[in-house]
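First comes the structure, then the notes that go with it.
Partial complex: the chains shown occupy the same locations as in the complete assembly.
Letters A and B mark the chains in the order given here, with residues in each chain numbered from 1 onward.
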């Protein structure tokens, strides 16, 4: 059993894979943060979607008025969905890329640019910054994922 | 080739990784179940979103009236999206956690609490149970994921 354990841990001895584990965890945590920001805006703006969430504000009509949409809540939710649409492919393609034996420096470059671009994307969405800040940060992270996908397909192509 | 196969299968000989594979599959299946529940409510409530889905109900205005939102359908869809927002980070961070060589008992504790909390979350959302049932089950699963992320970063940190 200790032999197997060693083998598993070896995966995390590989520096490119460790870098992947670190950056993938950071962007997934960043995505999870969007839930907290949504909750913060729902509570401060008093804008809920489920009747059971407004029960503490009283009964009947007095609680019903908090069942409404709020522009700030909707903005965070759009940022959250955009994270799902882009961080899921990064996680999946990035994992296969990290297993495809990339140069450490090249791998770090991909992971760092993606992570930086997605943090900028969130800032550009939430502040919000004027365009094309959000569009550009989205496109940079997208291009990094495409570049990793190209390496995965080049290394492992088997249709 | 049989040597490689053996090595691959060894990953699933590791008990913490097997536990991860089991619980990750269970929560992903639970998430997939939301699609079936959505379809069930769309059909029984006759509430569709695509015109081509109502063609069997007749033509023109008689079919158009089924292009509408229904509170039960929307509730399941919110539960489904919440699953995506929380089960995706569990899958990703949990995979890296399972590869970071955790104690089997600690790993099992994380996986079991997360899975139980997310099943409770779905029940609390769909029945629905009064708050804070849904909020608490969400928070417990969230905290488990954060705890695994901490272990991953402690083990593999490489910026």
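Note that contacts are C-beta pairs under 8 Å (C-beta built on N, C-alpha and C of every residue); 3 or more make two chains touch, one makes a residue touch a chain.
Computed from a predicted model, the values in this text were never measured in an experiment.
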(Q) With 2 chains in place and all of them the same protein, how many does the whole complex in this file have? (A) 3
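The rule we apply is simple: only the chains that are shown with their structure count from here on.
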Q | Cα-centroid distance, chain A relative to chain B, in whole angstrom | A | 16
Q) Can you list the residues on chain A that touch chain B in the complex? A) 4-5, 7-9, 11-12, 15, 17-19, 21-22, 24-25, 28-29, 31-32, 34-35, 49-50, 52-53, 55-56, 80-81, 84, 88, 91, 95
Q. Given the complex with chain A, which residues does chain B contribute to the contact?
A. 7, 10-11, 13-14, 17, 75, 78, 81, 84-86, 88-89, 92-93, 95-96, 99-101, 128-131, 134, 142, 145-146, 149, 152-153, 155-159
